[in-house]
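Of the protein chains in this complex, one is absent; all others appear in place.
Going in written order, the chains are labelled A, B and C, and every chain counts its residues from 1.
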Amino acid sequence: MGNRSQRKRTRLRDLGITIGRYPTGPMNAITDVDGVLVGHSTIIRGSGKLARKSGPVRTGVTAILPNRHDTYLNRLAASGFVLNGAGEMSGLIQVMEWGLLETPILLTNTHSIGACSDALVNYMVDRHTSIGVRHDVVIPLVGECDDSWLNDISGLHVKEKHVREALENAHGGPVSEGAVGGGTGMITCDLKAGIGTSSRRLTVGDDIYTLGVLVMSNFGHARDLRIDGFPLGRKLERLFSEIPTRRELYGSIIVVLATDAPLSAHQIQRVCRRAALGIGRVGSYAAHGSGEIVIAFSTGNKIPRDAKDGDYEMKILLDRNLNQIYEASIEATEEAILNSLCMATDMEGIDGHFSPAMPLDLLQENMQKYYSLLSE
Amino acid sequence: MGNRSQRKRTRLRDLGITIGRYPTGPMNAITDVDGVLVGHSTIIRGSGKLARKSGPVRTGVTAILPNRHDTYLNRLAASGFVLNGAGEMSGLIQVMEWGLLETPILLTNTHSIGACSDALVNYMVDRHTSIGVRHDVVIPLVGECDDSWLNDISGLHVKEKHVREALENAHGGPVSEGAVGGGTGMITCDLKAGIGTSSRRLTVGDDIYTLGVLVMSNFGHARDLRIDGFPLGRKLERLFSEIPTRRELYGSIIVVLATDAPLSAHQIQRVCRRAALGIGRVGSYAAHGSGEIVIAFSTGNKIPRDAKDGDYEMKILLDRNLNQIYEASIEATEEAILNSLCMATDMEGIDGHFSPAMPLDLLQENMQKYYSLLSE
Amino acid sequence: MGNRSQRKRTRLRDLGITIGRYPTGPMNAITDVDGVLVGHSTIIRGSGKLARKSGPVRTGVTAILPNRHDTYLNRLAASGFVLNGAGEMSGLIQVMEWGLLETPILLTNTHSIGACSDALVNYMVDRHTSIGVRHDVVIPLVGECDDSWLNDISGLHVKEKHVREALENAHGGPVSEGAVGGGTGMITCDLKAGIGTSSRRLTVGDDIYTLGVLVMSNFGHARDLRIDGFPLGRKLERLFSEIPTRRELYGSIIVVLATDAPLSAHQIQRVCRRAALGIGRVGSYAAHGSGEIVIAFSTGNKIPRDAKDGDYEMKILLDRNLNQIYEASIEATEEAILNSLCMATDMEGIDGHFSPAMPLDLLQENMQKYYSLLSE
Partner (left out) sequence: MGNRSQRKRTRLRDLGITIGRYPTGPMNAITDVDGVLVGHSTIIRGSGKLARKSGPVRTGVTAILPNRHDTYLNRLAASGFVLNGAGEMSGLIQVMEWGLLETPILLTNTHSIGACSDALVNYMVDRHTSIGVRHDVVIPLVGECDDSWLNDISGLHVKEKHVREALENAHGGPVSEGAVGGGTGMITCDLKAGIGTSSRRLTVGDDIYTLGVLVMSNFGHARDLRIDGFPLGRKLERLFSEIPTRRELYGSIIVVLATDAPLSAHQIQRVCRRAALGIGRVGSYAAHGSGEIVIAFSTGNKIPRDAKDGDYEMKILLDRNLNQIYEASIEATEEAILNSLCMATDMEGIDGHFSPAMPLDLLQENMQKYYSLLSE
């Protein structure tokens, strides 16, 4: 079994598997949306028996900067959707009320929301000394999943320095995927997963728009997994039947979606509901204990904090052009989840719990046969 | 092309295609939930050029009686979910506010909501003369989809007599599917569809529960259609490329879900969101102009209108047992939609618009190969 | 008792009672918002014992045309809020989904939603023959309250001709208030009420905006009534203690709010929640059986149905300027409700049920003393 993941990890498309009908951006990543930066801090330490506060540690933080380092002063239209609320995205209430995003987004484990909030406040106030003085206080955006099957989650190992590291290392270009950052200890459909990303390009009239998704994926059982519709999970369930899997009430996924299409907050809320359908396509039934939360933003308009006028002009995509955005958001969400599976490697965590990587050869082989059915 | 649907129509399972892992009830229909009755009134008249108020007519009404003819006095816990609100289920606001269902549910075309509301008020007041006198007035539940590609929708051909017919003919047992009742003029993924139903049985401890779904299905494009994950629509798109399809801003689906599992209104609302994932599995991306609306109820508790006491005891399923309900609701929704496709026949409507039936041989043949991949 | 309402009815301000701090528009009516038209059809017939379908009849229809007769082709940003959903505004689901208004709004009694929907579809299709052919079908907006304490509600006395009358008579300028149109049989805090309206003017930078509210008001008990905070209802309760009042599970209010301030659908949704606070200020606690529903729109942007481009420029008020809109919406809602009380006259309805008019002398006298306390 040990050599299952010896094969070098590759992204889904490198296996010849293509989700949907829209082309990807150059990196097939959320960073294809201009201005979006991503940084990780990964904490892996120790092995063996769980001893709270000692470890083993399999966790981290992922930071998404929606508008480079400038989101506080030049805010973005944003919204969210909670398909299943057995999870937390602190700060989402304000994003949905104002339809505005004004801080970076952090992804981490459930019990480290506090540490991340604290650190993000400090980081914001350091950069913008007007906060709480001349300007509003900030409510940090921190999304979580539960990595307690591999990680000493109650040890609270995410510290301010890790958050700083994720924020300060954030960059455009290729994004690390799999067991990194907030995704370090995450599991999807009984396989090792974590962070994944994907993007789509679409054309409206003369305009080309990009839409990108980044997920921290941590839901489901093997038997539920579908790859572009194909229920590979039924085979995986048999294959991995001897490996103990985590307890029932478990899981979650946070989806972060970015686009440069000029969308209103109202439209973005609608897009978020479609991303939820993308989660469903991979096999999620949004289990009782699993939080499926989507947050999305558009870089197509900047809403300045210190505007002088009474009103402003906002560029807004006509609704009839939303369908392309909807389709692309489903495709990118599905592929981002699958990339998190394809790029993660085997991991052993607390108490010897083992999470196997997706067997890429098996995946590729099955999908080749599947696609050949289609071209008949 | 004409002989495509010569084959006798059969339900999905009769083709050897099985959705999901739960067994069905005896009829594989919403009427497997004890007390749920279904009746149709189908109106098909004329052919050729559209002449408003003359026809051609391809429409009707479907009535779902949640608690036999007694829903007004012995109400049921109920709720709903709007995946995409480009549609209407009049009365849903009150169902979601009170968490209660107190009238039958009617399904019809968009422009006939008024006629159905009117007729349902009359029907209710005839049966319960206390309405508006000693008891509350009623707000009828009427869901709609747009059948204007086949039907003279603005001719308002649904009359009080049709509503009465659907209500009075409502019965338990097998349910007619395809181009009947409210589904008469409906189209799904560019194929003729309409009414479909399916059910699931599940076991919680010593209890066996039944969950049933009935849909009026009218969404999507051929290329989106998936059967148990398999993207048959890509083949159908090529096959039917020469047939004109309806314009873009079109579609909708109404899902009615019933269960005898004792669920609270709050739990039912959560179940409704999972039914929405079932719509997604068939290929819907909840297009801008398509209304995806789910309404659900539980027969597990009756809430009497004329209770004497201050409070009552409600039996409620423990949340950890919801996952089975969630899975079953996705499965049954998916299969109900596919049944609507399998059971509908070719139809020609206004202006010679032609809607082809699902080619069952092609479907069966492809799915056999698909499933053989899985058992390898 | 008969001479209580002999005094000529006057609007609240004519009694020296002023709600809030913003000035009104010239008519102190929703029609102060340019382009908004209002029409009524009032049906009063018969007296004595209730005989279903014969009468007595105390009902009607009120039509609000948001953008003259052109709302279908040049749509408006819109949204809604359901403070308590024990009522119905059919079509609201689509308004909230799309953030768009594309039909007139009708207000009527609960059991006449169907007749109004039907008639509005016909009216729309007559005017726009492209509906259901080249363009979308329409989902009529019809809000209701329960007038069954005075009116033979189950007699379904609102017919297509009444709806046409309300739509075709709709005009700008002064608006009839009290027991007219949809408000004919409505009661508020045990006093005769019905339709009321009010408006506010506010300045943002160099721009002057108008906001107007029209209500169909039908909620509450005498003891709850407050006038600008003053609990006059406690006096009224004693005064009218001998008059039988309607049964408990009763009531509702529909609030229609219009503004020319350029608001996004998202902002309008937020404004709607404040209008709900205005209902609360009059004394409503949103009783279990009472539907408190708000719908609002902005004429500040027209969203054309047949746009050629992929996107459009929308003028949007900066959020920090919303507070004035919020305050104005509370003030105008409160005053509109009070105007409906001040302008309605005594009415006797079915089975001799009597609804007394607000005693204006008592009101004026009490409020004078109240205000003199404030100026001390």
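We take it that a residue touches a chain if its C-beta (ideal position, glycine included) is under 8 Å from a C-beta of that chain, and two chains touch if they have at least 3 such contacts.
Model, not experiment: these values are computed from the prediction.
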- Item | Given A:Pro262, A:Gly291, A:Gly310 or A:Pro359, the one touching the chain that is not displayed | A:Gly291
- Query: In the full complex, which of A:Leu12, A:Ile105 or A:Ile153 touches the chain missing from this view?
  - Reply: A:Ile153
- Consider the whole complex, including the chain that is not shown, and state which of B:Leu50, B:Leu101, B:Leu317 or B:Leu373 touches that chain. B:Leu317
- Message: Touching the hidden chain in the complete assembly: which of A:Thr24, A:Thr42, A:Thr71 or A:Ser117 does that?
- Response: A:Ser117
- Query: In the complete complex, which positions of subunit B touch the hidden chain?
  - Reply: 97-100, 204-207, 262, 264-266, 270, 307, 309-319, 321
- Query: Please identify, in ascending order, the residues of subunit A that touch the omitted chain?
  - Reply: 50, 52, 82, 84-94, 96-98, 110-111, 113-122, 125, 131-134, 136-140, 144, 146, 148, 153-154, 156, 247, 249, 289, 291, 293
- Item | Hidden partner chain, residues of subunit C it touches | 21, 83-84, 223, 226, 228-231, 234-235, 248-249, 270, 273-274, 276-277, 280-281, 284-289, 319-320, 322-323, 326-327, 330, 366, 369-370, 373-374
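Please note the rule applied: only the chains that are shown with their structure count from here on.
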- Note on the structure: The C-alpha superposition of subunit B onto subunit C, two copies of one sequence, needs a rotation in degrees (nearest 5) of 180
- Query: Taking all residue numbers at the subunit A/subunit B interface, are over half used by both copies (same) or under half (different)?
  - Reply: same
- Task: Please report how many Å separate the Cα centroid of subunit A from that of subunit C, as a whole number.
- Result: 45
- Taking each chain's centre as the mean position of its Cα atoms, how many Å separate subunit A from subunit B? 34
- Query: Which subunit C residues reach two or more other chains?
  - Reply: 97-98
